[in-house]
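Here you go, one structure.
A protein chain is absent from this complex, but the other protein chains hold their places.
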């Protein structure tokens, strides 16, 4: 396999900084929270390490996806609707037709992820953004826990 | 976008505590391991940081999902069966008809996640539980690595 490992940088893991981000969604769709995450890193005093992002809900999720063409988000929502349709053979229907598909979508995409941080900057790829994905039809208030683990400035 | 970032709390990342949790599953379905994870945090002496959970298998997975209505778990299993059916066009069939679907389900849901810890308590949302999902038909013995990274008490 063609691969290449860079030199290794070492720092002291001296700091854990934690904050909560509350986001009001507009119903089903993507909300870009990249800027909020970058601001958290800046304010946390973190330098080298990783950002851990956690969503405290089960009918929405977190994803890292393309930030260039908004059509990609449209298609990702379409894909999730096909994979977890409202007219599926669900028995949990008491919270509305969009609720059980939302749980399936949440399970498939997840509520926990990390992003590397180098010199106080999020190590996202050129075309990557951090998104909260709302799976319910109506707007919801969503709580996200942001944590930096690494060296301080 | 309507969003709000809380004040940031800072602590020293001084402790990594590690233990292994062995779970006997009853075959396909969810096993709630939230209580075991909370007990680990308690015994680890951890205060503020994060719990990292890792499953050492490829035909089962970890998920954070609703802990209120058991029908949700029934439907999540149904969804996975639809997404990865036993009669799919699989070539890996030597370990039984439930094995390859189990690998697909494992890939879609994952074996690695984290949960924030605040003041020694798991930062799960109100309706969230931590689950081991068994994808094989028969009972299996599953090994999980629990790790706390953060400040000590």
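Worth a mention:
By letter and in written order, the chains are A and B; residue numbering begins at 1 in each of them.
Operating definition for what follows: a residue touches a chain if its C-beta (ideal position, glycine included) is under 8 Å from a C-beta of that chain, and two chains touch if they have at least 3 such contacts.
As the structure is a prediction and not an experimental result, all values here were calculated from the model.
Only one residue from B:4, B:56 or B:138 touches the chain missing from this view: B:56. Among B:9, B:36, B:71 or B:86, the one in contact with the hidden chain is B:36.
Mapped onto chain A, the footprint of the missing chain covers residues 1-13, 48-50, 63-66, 69, 71-72, 74-76, 78-79, 82-83, 108-110, 113-116, 118, 123-128, 149-151.
Chain B residues in contact with the hidden partner, per the touch definition given at the top, are 13-24, 31-33, 36, 39-40, 43-45, 52, 54-59, 83-84, 88-92, 94, 100, 103-104, 106-108, 110-112, 114, 143, 145-147, 149-150.
Just so it is clear, only the chains that are shown with their structure count from here on.
In this entry, chain A maps onto chain B through a rotation of 120 degrees when their C-alpha atoms are superposed, rounded to the nearest 5. Chain A and chain B, compared by their mean Cα positions, are separated by 17 Å.
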